[in-house]
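The complex appears here minus one protein chain, its other protein chains still in place.
Our next item is chain A:
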């Protein structure tokens, strides 16, 4: 219970009443996001001011300061969380618009998918093992570029720690979305299609959200990269992760 709520019994009662209702968690989520968007705008859309990261930080601080539990917060926030399902399905819409381009670029996209997926898994597992991380940790980071439900399922099947995998997936998304523009500029990767596909493949839904802020085309290719890499990671990780572990262990 926060100190300010002790100021008066009425205020205290009001807080108890409000924090017991799902309204508060929902309001906090939307307010934090609106604020984060404003910060992002004022930072001239700098990728370092990633709105997802800022909104998460704002809500987390609010929970810490008020002493509200995550479960209680989520009772309201789940209404927003639930929309991730239909939003994922909705990715098919911009994607269908790009069918002629996907057809033309089928071979490069297939090569990029295979190269990117293998790079994501092998490099994540390799770095952990070289720096002395355990086998469990290696199995936990392996699927980190896949979208979180896929990554957690793979982590569990491989014998990793799914909850920690979820942390790494979100971290990967935020970091990938933050550095992508500078990296692509430095490497002279210019087309929105290529940028989007790489961003979605490497940084899943958070990368895709970032791509949609740039253009519908980049967003569509990011959605494609995310979806395909999710499936590809589910196929490759179960034998690629043990293989790297055998080579480095």
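One rule holds for everything that comes next: a residue touches a chain if its C-beta (ideal position, glycine included) is under 8 Å from a C-beta of that chain, and two chains touch if they have at least 3 such contacts; residues count from 1.
The rule is simple: contacts and distances are computed from a predicted model.
Trainee: Which of the following names does UniProt give to the chain that is not shown: "Putative membrane protein SpoIIM required for sporulation", "CidA/LrgA family protein", "GMC family oxidoreductase" or "Cyclic nucleotide-binding domain-containing protein"?
Mentor: Answer from the UniProt record of the missing subunit chain: "CidA/LrgA family protein".
Trainee: Would you indicate which residue among A:48, A:65, A:87 or A:243 is in contact with the undisplayed chain?
Mentor: Of the candidates A:48, A:65, A:87 or A:243, A:87 is in touch with the missing chain.
Trainee: Provide the residue numbers of chain A that touch the chain removed from this figure.
Mentor: Here the touching residues of chain A are 29-30, 32-33, 51-53, 55-57, 59-60, 63, 70, 73-74, 77-78, 80-81, 83-97, 99, 101, 105, 108-109, 111-113, 115-116, 119-120, 123-125, 127-128, 131-134, 136-137, 141, 144-145, 147-150, 153-154, 157, 161, 163-164, 166-168, 170-173, 175-176, 179-180, 183-184, 187-195, 197-199, 201-203, 205-206, 208-210, 212-213, 215-217, 219, 223, 225, 227, 230-231, 234-235.
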